[in-house]
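Only one protein chain is missing from this complex, and each of the others stays in its spot.
First chain written, first letter: the chains are A, B and C, and each begins at residue 1.
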């Protein structure tokens, strides 16, 4: 089956979620990928949404993070303060799964403003939502976004959610308990922080994508391995599950 | 109908609760009196127990502050942290209704230790429970206890719950928001703080009790009005309601 | 105790120009009808508070009701940007809107502090981000036992919180269920509260799992069936996703928005207004609008 680059991105993101993990699902693409994971290799993945649903098992893709199908299928529905305090802040979440408008070489995320002046932004984005604390308190964070020179930047215009800040030691200095963004998945490939420098480096290219394409869609001097690994292409089962989950692209959150 | 002094005390305490008020019911005698009030003149009294039940309407006397009948008849059952934070601390409670082992001339309550040495007490009492914050945050507090020289003392051995502390201005200095103990009801009479001195003074004697008896059962030089008012004796309806509520004295909390 | 009022009266009595107002709801039970009534009554200079300002806040901002927005995530869920919000922030149209921006965890805890009668809340939040640099209401606080530094945020105490619920009785006791988000905290944090409800019943029977707001913490209840449309009311109606999708086009364009405001809410654009709305026209508009599906 042929597939789109968006489908490859979503499937690669789904694959990054191990079965049985507890996953705090941010708004947007992550919700699609997390539900795909649950419908493919990770049936015991525990989905936690900031609306307060714990262990939601929706049969279709939720239309928002507060879709009624999440409450109807959840093990528990708790209040929004409780989900942030007792479940996220306490460090019980294995994976915080986030989208982003911009990410930078140190994995910092911007979903607030584009432009240098916060007071007079070029583009006003939705803002933080749950992301700052999801990125801080989850044991690790996985970020999924489309890659371009505008979204993969040397330094984000605004740090909405801290990745590795200005480099090694930053998270410790700021009391950020989780490991931070350990995996970044785009429509071109998969990135991870270099253990020595904390800078995002290419670890894997999606099928048919070249190193040159990845470099051209990156706002910093991207470090790439000599012979990058390749993401296995989507299986028919994965594509079928994704398409069954998401019948109408316009309805997805 | 003849009645015991304990019955008079309970009925006088019940009468102090106005219909429609929200009443945070402490463990012990207050629960009996609050339920009596709801079965007599105050059917719309809102009973709130520290176990988390809001608007409980038990048909019989609860055996403890966590009796199942409270949950079954309540408008809402919330967690213990919520009952203290959202409902009591926020200042939503009209009347905090408390018992005490000792009370002093300034309405301070002791339910912790008898004896001067906290580390080696003569009698170890149950402790604070919810009382310190009930006495602090309710709009006013009503205290009910049996009166004797040992329970009505000049200065409590331990201030578990602050009344008027050392006198006028104390509550303001300590950020205590409610008015404090505005009424103290015993088996002998009813007491209230003097507006000028904050000292508890006799305002009303129960039937057949003399000023001398009240003074003899008080550990400080009790101030009494020239011609103290008299508590109306229990009505037959009140006694019948109380006895119906409390069939077995040994089972009461 | 609670007054049972028509929505027009409830909004007129409870919400004044310059008030701090929270219309809360987390995708579910969003009080759209009340928001539209606020627009019709032409409230001005409101400080609007909400964790997730979405389409109804876009409408309030576009109609010129807001002077300030306190929030943590502003978007059209599942669709994209709030274009009226962006136009106000980026271009000052129809008037400039100040923003006070937090994270969800911070906002949730600010409501908790408000509901708890505390002046502030403590959380592990904002660390390493630029939010604290731009938002004055985020300060460091040290643990007196461990010395660790955490974030403090001040309590939210709206003048009025408005929520939508499934059910109330005639005394004004309220039940809501499903995803109830931060509504209990928002109501308890507020000085006054208005609850619009799908139905008013004679007797409210206990419903396990429902959030209950006793009448003594609710200022007014307004019977307002469909009052959460186009969001959903668990057990009553589904989310009208087409409305959210259609809103994108309406809101992208000032003229399309102005036409919507006039046609759907009977409100002339801000520039043409010289007097406050007369309330007697509101009730008719309200019922007319609730019968329509699109924005």
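Simple rule for what comes next: contacts are C-beta pairs under 8 Å (C-beta built on N, C-alpha and C of every residue); 3 or more make two chains touch, one makes a residue touch a chain.
None of these values were measured; they are calculated from a predicted model.
Every shown chain touched by the omitted chain in the complete complex is listed here: A, B, C.
Within the whole complex, the absent chain has one touching residue among C:3, C:16 or C:118, and that is C:118.
Screening B:16, B:70, B:190 or B:241 for touch with the missing chain picks out B:70. Listed here are the subunit A residues that touch the chain not shown: 20, 22, 46, 54-55, 74-76, 85-86, 89-92, 137. The chain not shown here touches subunit C at positions 117-124, 137, 139-141, 143-146, 148, 150, 152, 154, 177, 207-210. Touching the omitted chain from subunit B are residues 27, 50-53, 63-68, 70-71, 77, 79-81, 84-85, 88-89, 112, 118, 120-133, 136-137, 158-162, 165, 170-171, 174-177, 250-253.
Keep in mind that, in the parts below, only the chains that are shown with their structure count from here on.
Where touching is counted per the definition, subunit A and subunit C have no chain in common.
Between the CA-based centres of subunit A and subunit C the separation comes to 29 Å, rounded to the whole angstrom.
Taking each chain's centre as the mean of its C-alpha atoms, subunit A lies 56 Å from subunit B. Taking each chain's centre as the mean of its C-alpha atoms, subunit B lies 41 Å from subunit C. Shared interface positions of subunit C, i.e. residues touching 2 or more other chains, are given as 112, 184-185.
Residues of subunit B in contact with two or more other chains: none.
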